[in-house]
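Left out: one protein chain. Kept in place: all the others.
By written order: A, B and C. Residues from 1 in each chain.
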Amino acid sequence: DPGLVVGGHQLKSRLIVGTGRYDSMPQMRDSLMASGSDCVTVAVRREKLYDRMGQNILDFLDLDRYILLPNTAGCYTAKDAIRAAKLGREILRSLDNAGSDWVKLEVLGDSKTLLPDPSQTLAACEELTKEGFKVLCYTSDCPVTAQRLKAVGAASVMPAGSPIGSGQGLLNPNNLRIILEYLKEDDPDYPVIIDAGVGTASDVSEAFELGADGVLLNTAIAHARDPIRMARAMKHASLAGRDAYLSGRIPKRLYGTASSPEEGVISTRPYGSAPLSGK
Amino acid sequence: DPGLVVGGHQLKSRLIVGTGRYDSMPQMRDSLMASGSDCVTVAVRREKLYDRMGQNILDFLDLDRYILLPNTAGCYTAKDAIRAAKLGREILRSLDNAGSDWVKLEVLGDSKTLLPDPSQTLAACEELTKEGFKVLCYTSDCPVTAQRLKAVGAASVMPAGSPIGSGQGLLNPNNLRIILEYLKEDDPDYPVIIDAGVGTASDVSEAFELGADGVLLNTAIAHARDPIRMARAMKHASLAGRDAYLSGRIPKRLYGTASSPEEGVISTRPYGSAPLSGK
Amino acid sequence: DPGLVVGGHQLKSRLIVGTGRYDSMPQMRDSLMASGSDCVTVAVRREKLYDRMGQNILDFLDLDRYILLPNTAGCYTAKDAIRAAKLGREILRSLDNAGSDWVKLEVLGDSKTLLPDPSQTLAACEELTKEGFKVLCYTSDCPVTAQRLKAVGAASVMPAGSPIGSGQGLLNPNNLRIILEYLKEDDPDYPVIIDAGVGTASDVSEAFELGADGVLLNTAIAHARDPIRMARAMKHASLAGRDAYLSGRIPKRLYGTASSPEEGVISTRPYGSAPLSGK
Partner (left out) sequence: DPGLVVGGHQLKSRLIVGTGRYDSMPQMRDSLMASGSDCVTVAVRREKLYDRMGQNILDFLDLDRYILLPNTAGCYTAKDAIRAAKLGREILRSLDNAGSDWVKLEVLGDSKTLLPDPSQTLAACEELTKEGFKVLCYTSDCPVTAQRLKAVGAASVMPAGSPIGSGQGLLNPNNLRIILEYLKEDDPDYPVIIDAGVGTASDVSEAFELGADGVLLNTAIAHARDPIRMARAMKHASLAGRDAYLSGRIPKRLYGTASSPEEGVISTRPYGSAPLSGK
């Protein structure tokens, strides 16, 4: 598997991980490492911020290892999100980080569910694309909105599996299938990334088994009882899910057909020189 | 993770894999290798058997690498299953394989679904245990039968996720949870292995996330379009699921609570010598 | 719909309702009435019993309206269940109630889940059938056990949707489908009744939509906040589910095919004498 190509970047891992909600910077750093990801998303804000310990997040991110994906978390209008995106670009340019040309666009519609606002997201996506950004666009699982976002130039559409932080996994695989069918029709390499809602490892595998190209997650790792171990679980789950998708799974049936009774059998009955045999 | 301890054996991998239904012996050999398993289950029969090519299954199983787990697949009565178990013991003794002291007991009730017969299974399990076998016992997801099997001495209870070869995954997690609760009450190390029904990688992860100690599977790998890749997927899925279980996943909620707006943020506002900072 | 024929009895309603767990006898009486059922199941015991108010359950059951179905709830061995069945027969004979020739057999395997014991149930079913009882037999959703019970003469097999009182509904429709397929093969009128686990009205409809002939429930009504209204809901749900099953539902699809744009339309364009028209 050559990995995930999105927004002009080639990522070895198909997991993108967030940096929020960790108990400490060292825990974050070790969890990111355990996840195997080479792309880390960070929120952009205008105010300077230390953590409780006076520590700077950038001191804990090895910028030789990770490409940064600035995101506009916490923005509720297209205008705010566009401003945040531009600020992120400036910052990453000053860091010489390759992530200065892209942005994960989040325009929220609601502070409780953190679900996206469809109209404001669409407007911001169009504008940012015009201004040269590669826009990875967080959205609901609505197939119509997903098509609109691709049409205005989104570099990737990122449907939510369920509300951010809910841990509900993929609540509507039917919609995700439709999105994948639509966005990849005549364009099989167009990247679709499931963003939000992951609760545990099997949710990640399921996303890939549906045909998603990537998964972005944060809370499921950061708020697990053991974040570093959960990060490792997520790494394996992404490898498992992608391979399972590419392997062509067996169909589901009410019941299986009986296997041949003669397969994979050992026996004492001699034949030729061998005392035991298989089919 | 120290791996799976069952029937007196210590296995590094928590996956047990079958040997049936492959297109060819080399494909089987390579798939078993890719699965990372160190325990392979083989059916025991009285008739000598070559495959279509005149090949012997044992020529394709590296017995230094794998412990064999003889199984009684294809038996429909306690009597037949007991006879098969004893035959398997003889064969494995002649091979000096460590698996001669255990058996995976299958007593089928129905040739279409390959679901187990509860009464005959219970009778055979009791008898084989008395005769010194470590019995790993295939059963339905019925919590009452699971308790009965443990009570007569089963070394492991192996509930089916769904009918053999159906690819339906875990159809009744509620019953599996009850089985795990019952069999591990005051005996947390008692091994419960999900056997049958796995269709794809996320099914394996889910089994471990429920708290299962191991997963046994065959058709999901052997009948995938690309068995070797699917075997690798299953290896990662078992690692993912077990780690996720041990990590303590986040709870499911209708919607998540908003993260602090100040976590994981980068900013241009200078402070001290750093031009950018995170919380 | 001619109703449910089971054990030689013709019931107008396809719901069978229990009498336990109500706050009061009058509440029970009114709930039974609201359910529309004409068959009520009652537990048989050797000890005399008044309720808290010194009231006798039989004073609250209109025996001209309801056929009684004695059940062996609370029995954990075949022997106990057989004794209870015989006692119930005596009692119902003394009441001249038509239900003296049948019994709902319950042999529990576990006092926490109240799930059935497969072996003891099978033994009791066989014995009671030999003694001339029409046996309606509570069992798990295991297709093998269901077949065994029919084979020894059960007048009806009654698989549990989920554990008694759990309100989980039908946890494994796949197994229920297999049971229906098996027991009705070449015998389409053989009655299969879903017993246990119902939580709300849609669970009842689902049971009928799968093809069940009847549903038996108790706790979902008796422990609802408003039992009488819930009983009415269950009546409608049984009518809805049975009719839906017989109607031949539309298939499930990823998305629907667009309806003709010209169907069911009104318009201002005049044609002939009509100012408005539909296709």
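Quick notes on this structure:
Convention: contacts are C-beta pairs under 8 Å (C-beta built on N, C-alpha and C of every residue); 3 or more make two chains touch, one makes a residue touch a chain.
Since the model is a prediction, treat every value here as computed from it, not as a measurement.
The omitted chain makes contact with just one of the residues C:153, C:167 or C:211: C:167.
Considering the whole complex, the residue from A:40, A:75, A:122 or A:136 that touches the absent chain is A:122.
Taking the whole complex into account, subunit B touches the unshown chain at residues 174, 177-178, 181, 254-255.
One chain of the complex is left out; on subunit A, the residues touching it are 109-110, 113, 115-119, 122, 140-145, 147-148, 162-163, 166, 168, 171-172, 174-175, 178. Contacts to the hidden chain, counted on subunit C, fall at residues 18-22, 25, 28, 42-52, 55-58, 60, 68, 70, 73-74, 87-88, 90-91, 94-95, 111-114, 163-169, 199-202, 204-206, 209, 219-220, 223-227, 229-230, 232-237, 239-244, 246-271, 274-279.
We adopt the following convention: only the chains that are shown with their structure count from here on.
Interface note: subunit B and subunit C, two copies of one sequence, contact each other through mostly matching residue numbers (shared numbers exceed half of all numbers used). We define each chain's centre as the mean of its Cα atoms; on that basis subunit A and subunit C are separated by 46 Å.
As a whole-number value, the distance joining the C-alpha centres of subunit B and subunit C reads 36 Å. For subunit A, residues that reach two or more other chains under the stated contact definition are 254-255.
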